[in-house]
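One protein chain omitted, others in place.
For reference, chains read A and B in written order, and residue numbers begin at 1 within each chain.
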Amino acid sequence: MSNVSASLSAPPLYKRILHAASQFVREQPFGTVGALVILTIGFAGIFAEWVAPYDPLEINYMSTFAPPSLEHWMGTDDFGRDILSRLIYGARTAMIISLSASLIGCSIGGIVGMSSAYFGGRVDFIIQRLMDVLLSFPIIVLALVVVAVLGRNPVFGVDMNLVLAISIPMIPKVSRVIRSASLQIAVMPYVDAARALGFNHRRIILRHMAPNLVAPFLILLTAYIAQAILLEAALSFLGLGVTEPTPAWGLMLSGNASQFFLTAPWVIIFPGLAISLSVFAFNLYGDAMRDWLDPKFKF
Amino acid sequence: MAHTEQMASGAIQDLVPAADLADAALLSVEDLHVEFETSAGRLRAVEAVSFHVKPGELVAIVGESGSGKSVTALSVMRLLPKRNARVPKGRILFEGRNLLDLPEDEMRRIRGHQISMIFQEPMSSLNPMMTIGYQLMEPLIIHLGMNGEQARARAVELLGLVGITNPEDRLKQYPHEFSGGMRQRVMIAIGLSCNPKLIIADEPTTALDVTIQAQILELMKKLARELNIALVVITHNLGIVARYAERVTVMYAGEITESSTAEEIFHRPRHPYTMGLLSSVPRLDEPKMRKLETITGLPPNMLRPPVGCRFAERCPHAIDLCSKPPVLRGTAAGGLSACHRLDEIEAGGLPWHGAQHAAAAKGVPDPQTSDQVLVSVEGLSKNFGAMRAVNDVNFDIMKGETLGLVGESGCGKTTVGRMILGLTDPSEGAIRYGGTDIAAADINEMRQIRRKLQVIFQDPFSSLNPRMTIAQIISEPLAYYRLFPTRQERQARVIELLEQVGLPAHFAVRYPHQLSGGQRQRVGIARALAMEPDCIVCDEAVSALDVSIQGQIINLLEDLREKLGIAYLFIAHDLAVVRHISHRVVVMYLGEVVEIGDRDQIFERPQHPYTKLLLDAVPIPDPTIEKTRNARIIKGDITSAPAFAKGCKFAARCPLADDFCRTRIPRLEDHEPGHRVACFKTNSGEV
Partner (left out) sequence: MLKYAAKRILMMIPTLLGVAILIFILVRVVPGDIVEIKYGSATGSLVPQDIMDAERARLGLDKPYALQLVDWLWGVVRLDLGTSLWTEKPVIHEIASRMPITLETAVLSTLMAILVAVPLGTLAAVYNGTVIDQVVRVLTIGGIAIPSFWLGLLILMTLLAVFHWAPPLAFVPFHKDPVQNLSLLFWPAVSVGYRLASLIARMIRSSLLEVMNEDYIRTARAKGVREALVVRRHALRNALLPAITVIGIEFALLIGGLVVTEQVFNLNGVGRLFIDAVQRSDFMMIQGLVMVTAVFFMLINLIVDLLYAALDPRIELE
């Protein structure tokens, strides 16, 4: 009891995170499986140089369309490149693009939504009409135009304009969800209490509203990572996303790959499985996180 | 645990002449146990509960939240959530058949036919997508095999029976077109539809205003009597019990503590918990003599209930024996009590002594109101769109006084409070604090005023930021206003404030969800106190709390006022609480002040017919008084008055109203010094 004042600060962050993580594992087995798959894919992507058995770009005309074997677990493609290695390097591409795209899209959407809710009135009306315009643009068109306009701008081998193209369509959707969540929080008695205590707008938004939007934000973020993987794959498939020779899952399915599917189905099957598995894992994890953080939150 | 159960159930069989009861009883619950599987472990919500109901009888089950009273009711209907609820033991005999053994299909035929249930929330208990008519006709078609024509005729008849006018037209309407009281009438009509033998009403009037509550209870009692239906009312409100029940069962922490006739329970309680409960409630019929003698502490955690008497740790009479489980024993008056020291109680040896008894005995000094005006409200009005929520409200809050602001929901009392706090901008009028108009104050003046005017909200669950620790919540204003510049000073102040509101220092590191409702409300008070305010607006600050906790918070607020000289604007709908705590009282109706005066003027010499009827509607926790009293009921509800009414807004519901009242607007006029009334009929005698 003598040391009370020293113990008045909350337990350190890492302890709280550890505690939360162990609780999550216990309560959400499905989500834990999802998280493990994500971690595995992420690990493979990060350490691709060590994990991948072959160079993903190495062309070998001696063994084109080799079926899965001990040598090439998932076979080879039309250039004789090892599919497994390309998938592992593709994981890196997918992760970088989807993580950064959803981080950018959700952050901008979140800020737009929160300010729309907080300022209300005319500002809200104008922002919402702008979002309507954006929302009524077909996603593919939006992505096409961004890629076409901004050209290619590779950073660490990943096209940052593609990231932008994928993140823009998220903005109106995220902003709507965050806006309505903010509106709910803005009328909570604890926000009233903060106003009655005479705090300024900045403090009320940052200290009292924003921390309570973290849960919906994280849930949206996870969901949109999954969406971004899918959209990137679709764009690459159409030849508008990642370009050769960068290994990317969607790209591996595009072009003439589909013409070989009768003779070499593995060329089609494995990249699709990689996309599906990672999106599946993110959704599994996102679902669990939603149940765990806030069972009432829906979008 | 098994040992306990055996003892308890064994005792029942020994002491209650089971055969007699079973013959006479319509419903008899025997040794009922209910468990819930939760993520935190097994929760034994109901343990060894036994009671019976005779045909046509009015029985009340009383208890605070978590006492297991609603779970008991739901188990009779077999409506417990199937996913995680289990009844490991016990029997529920209805007309001799054990309901727990019935196949689902047979049980379904009993529900709504032999036994009906009325729920707490009339606003959400009716399906918003279906017409009232459909919902009313459904049980008639299911159980009585009526065709549409017959069912419709019966539905019209039923709506008439529960006092709904134009029943034919109303059948076609949807629930949202009905007020709360009207929806509860519809629920009663549904409950009555198949002429059940038993109606279970779970907190049927808790969500309703006091005048509507009186209407609904009166209606239920009348219909039950006329149709010879047994009625089980589940409630936390002792006044309702006193007015309506013949027999009472008191529950605490999942067990029955006492059971007897209403008179015995209220006049000669035989369990310390009952005694404590009765002395925790302020009474409307008593002038304020003393502090409330509340029950200290909190109910036990039901995941790990104590092995012995569950009330022991809050009981002033607890002895070593109380660490063993008590058994229900017959009392001299034919009731039951689960106290080890029943014999001493029967001998009159153990009167209730709350922990504060010594302090309370000294009594409270008389109202020490100062004549210095702290806050003055002048011509305050607020429009929400076309609706005038508040109209020309004037009053002053004196330094150090508690000003009660009462009225039913929709009367504008909360809006007035929010305008005083600057959370809502007034449409017209001014609020002056120490002479400064709040609307015209500059930033520095406003900072000062903000500090001096603080707030405590109703809902302790949403008024604390869930992402902040208690220390952060309380110290935030201290840092923001640089009241205590260093961290050490702030920490010391947080501990001091926690102490002041009766919380241990180690609560500082907790988060709000780790606290109980009463504890959170204490944190809310500490946060308000941190600013060293002159005036705190208490917006229904105790109405969400359980009776025993409510008493603790009321006493805390009073202590703080005495010590620190804080004035309160005490906004509440519970008139007994307002009488207990206030020096002066403002009564509002539909946005206007109808009467204002000091406590005794309002409660002993009310002048406005609305005030009189409001006071009449409140049931008093004393069956002797209640049963001799002829409850006079205000007709209609708040929606009865058209918004565009030219004259007195209460005229539509007022028994004294004449054409004059309906065309002229009454102004507040002095009736006696300090007592102002807005009524033309002030001197025309009885309502």
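Going forward, contacts are C-beta pairs under 8 Å (C-beta built on N, C-alpha and C of every residue); 3 or more make two chains touch, one makes a residue touch a chain.
Fair warning: this is a prediction, and the values are worked out from it, not measured in the lab.
Only one residue in the set A:H19, A:R129 or A:H201 touches the chain that does not appear here, and it is A:R129.
Across A:I140, A:L183 or A:L218, the residue that sits in touch with the chain not pictured is A:I140. For the chain left out of this panel, the touching residue among A:I111, A:I204, A:I268 or A:L293 is A:I268. If you put the hidden chain back, the residue from B:L27, B:L158, B:M187 or B:A652 that touches it is B:M187. For chain B, the list of residues touching the undisplayed chain reads 77, 79, 83, 104, 108-113, 116-117, 119, 121, 124-130, 135, 138-139, 142-143, 174, 176, 187, 190. For chain A, the residues in touch with the chain missing from this view are 30, 129-130, 132-133, 135-141, 144-145, 148-149, 151, 226, 230, 233-234, 237-238, 250, 253, 258, 261-262, 265, 268-269, 271-272, 275-277, 279-280, 283-284, 287, 298.
Everything that follows uses one rule, which is that only the chains that are shown with their structure count from here on.
Chain A and chain B have Cα centroids lying 48 Å from one another.
By the touch criterion stated above, chain B contacts chain A in their complex at residues 39, 418, 421-423, 446-447, 450-451, 453-455, 457-459, 462-469, 471-472, 476-477, 480-481, 488, 491-492, 494-495, 505-506, 508-509, 524, 527, 531. Chain A contributes residues 1, 4-5, 7-11, 27, 188-190, 192-199, 203, 207-208, 211-212, 214 to its touches with chain B in the complex.
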